[in-house]
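Single-structure report; data block below.
Only one protein chain is missing; all other protein chains are in place.
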Amino acid sequence: MAALSVVCAGTIFLYLLRESAPVFFAEGSGFLTRSDWWVGESYGAGSMIFGSFMVTGIALIIILPFALGGAVFTSEFLSPRWRLVIKSVMELLAGVPGIVYGLLGMSMLAVWVKSGFGLIDGNTIFTAGLLLGIMILPTIITLSEDALRSVPGEYRETALALGLTRIEMVWSTVIPQAVPGIIGAIFLGMGRAMGETIAVMLVIGGLDKIPAPWFDVFQAGQSIPSKLGREAAEAIGSGLHWNALMGLGLTLFLVVMTLSMAGNMFLKRVRM
Amino acid sequence: MYICKYSKKWVCLLVLTLVFMTRDFSLLWAGERETLRIVGSTTVLPIASRAAEQFKALKGGTFRITVNAGGSGVGVNSVAGRRADIGMISRELSDGERRRFRDSHLTLHQVARDGVVCAVSSEVYEGGVRALTKQQISDIYRGRLTNWQEVGGPDRRIVVVDKERHRGTRHVFMKYILGNATARAPAARLVTGSNNEEQAKIAQSDGAIGMLSVAWLNEDVKGTGIREGDRVIEPTREHIVSGDFPMARSLVFLTAGEPKGLAREFIAFVLGPKGRRIIENSGYTPMPATTTAQVTTP
Partner (left out) sequence: MKREVVEKSALGVLAILTGTGVLLLLLILGSVIWKGGPALSWEFLFEASSDFGNAGGIYYQTVGTLLLMLGAALISMPIALGTALYLTEYTQSETVKKVLRNLIYSLNAMPTILFGLVGYLFFGVFLNTGVSWLTGMLILAVMILPTLQVSIQEAIEGIPEKYRETGMSLGLDHLAQVRSVIIPHSWHGMITGVLLGLARAAGETAAIMFTATTFSGILLPQSWADPVPTLQTHILVLAQDAVNSAALTKAWGAALILLFIVFILISFSFLLRGRLKMEAEL
């Protein structure tokens, strides 16, 4: 029965591999590098891969101060009761369905971004990144906080005994010890961000192009799950288009698997 | 242990809820009630949806009709893959589709006529852009014209709204404007899916251009006429029926092979007098009264 989990992961991998093989034969490695996706002519996943990483990157940049700040504050400076409150809040936030985030993003966030930045339209890579940041906040906070809390108390006591202020103590003793765990938390947050489909699909704009210039995040773009969500129904079952979509799926699978396994390894070191 | 008592109550509640919900369906005889599955173009969707409601009310019985969107491409794919009985499409089948689904013997039944309009935001329309030439639209979508001023409108950037590649409305539009049903639009700033989404985006903007079915125009989204030489062809019903309007198209029900049973009855209903009324009320043009189920096998 335990083999079931292995079987599951294995099945997913094998199916993706089998279904996507034809597109790799047709396009070669260009599938991953070229960014020209036009059904019937060529299948270059570059724009989607770029979009996925870009959106995740923006999410992290925006949310890390809040996530790490929150984790440090909660673990080091709050009483156990308040810590419980924060944990509960985070768990509720983590449970909010993706479609609700999508609805919020579409009707509120996109409108704010549009008027706030004077854009033509609020569905941009930036909007998706911002929304994703909010979505992965609970994940990163909770795991980082766990990492910080598992640093043994002696370190704190010794530092305080030496006359450091609390903040100095945290900065010089606790945080460095918890770094592997925090990195793990970030990796897992990234994995979650890369895999989110519905919320991103509704606010990213659906344009299969790498923006020109590449760092103009206020243009519409496309991420891998968003593309899958939009085109799967059209191509389902057979044909090179389907193989190409499976190729996207395979790429996503490998990236997220790697991030998750790496993240878990970093966390394990702390979860002794 | 009072956790056990607590959870027992919870489990009982669960079971009761399940029982309460099963009063309406009998899993015991998991027989297959007949279901007519209709999938595809959002342009044809209002017709199919309303017709389904009336058809069911008229006929009574225990069958069900499911109507889902997805776009013309999804309609074709679903019928060919036997995941739907009737596909709704608002364009012709592409060569690729004909080849891929040769064995499915896709059969087309025309149910209505419609026009695809080059739609602009109402502010642009009020600002003076009432008609455009094919060349101008083509240049806009290719990125050669970027400001409304260049075509007689206000000084504003043109927001080019494109549609998903497989959509029927796009095929018809691109075939006329760029000469190729699956042409790319390099200047596209946004990509939308259904007619509704496109309408919403054009309405929200004050400088957008897009492609829309005639039935979806409203105060915020205006349809431009097509200027050919000296004359302007407005997207009116007469021009669509007479064929003058260049982007007229047929709305089609697609089946795999000859339709049988419920599917056949439903298509006949849509082509009948009640169906024609629904089509007119939805903003489209019904086929001439003398048409019986037109069957064209590619």
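A and B are the chain letters, set down in written order, and residue numbers restart from 1 in every chain.
To be clear about the criterion, a residue touches a chain if its C-beta (ideal position, glycine included) is under 8 Å from a C-beta of that chain, and two chains touch if they have at least 3 such contacts.
Everything quoted here is computed from the prediction, not taken from an experiment.
Contact with the chain that does not appear here is found for just one residue of A:Asp121, A:Asp146 or A:Glu196, A:Glu196.
The residue touching the chain not shown here, chosen from A:Leu32, A:Val111, A:Leu160 or A:Met257, is A:Met257. Within the set B:Val67, B:Val159 or B:Ile278, the residue that contacts the chain not displayed is B:Val67.
Summary of contacts with the chain left out: across A:Val23, A:Leu60, A:Ile175 or A:Leu188, the touching residue is A:Leu188. Touching residues on subunit A toward the chain that is not drawn are 1-2, 4-6, 8-9, 11-12, 15-16, 19, 65-67, 69-70, 72-74, 77, 86, 88-93, 95-100, 102-104, 106-108, 134, 137, 141, 165-168, 188, 191-192, 194-198, 202, 225, 228-229, 232-233, 236-237, 245-246, 249, 252-253, 256-257, 259-261, 264-265, 268.
Touch with the hidden chain on the side of subunit B covers residues 1, 3-4, 7, 10, 14, 17-18, 21, 24-26, 30-33, 35, 37, 42, 49, 52-53, 64-69, 83, 193-194, 196-197, 200.
Criterion: only the chains that are shown with their structure count from here on.
The touching residues of subunit A, counted against subunit B in their complex, run 38-41, 120-121, 123, 205-208, 219-220, 230-231, 233-239.
Residue ranges of subunit B in contact with subunit A, taken from their complex: 70-71, 73-74, 77, 81, 83, 94, 96, 100, 157, 159, 162, 164-166, 182, 184, 188-193, 201, 204-205, 207.
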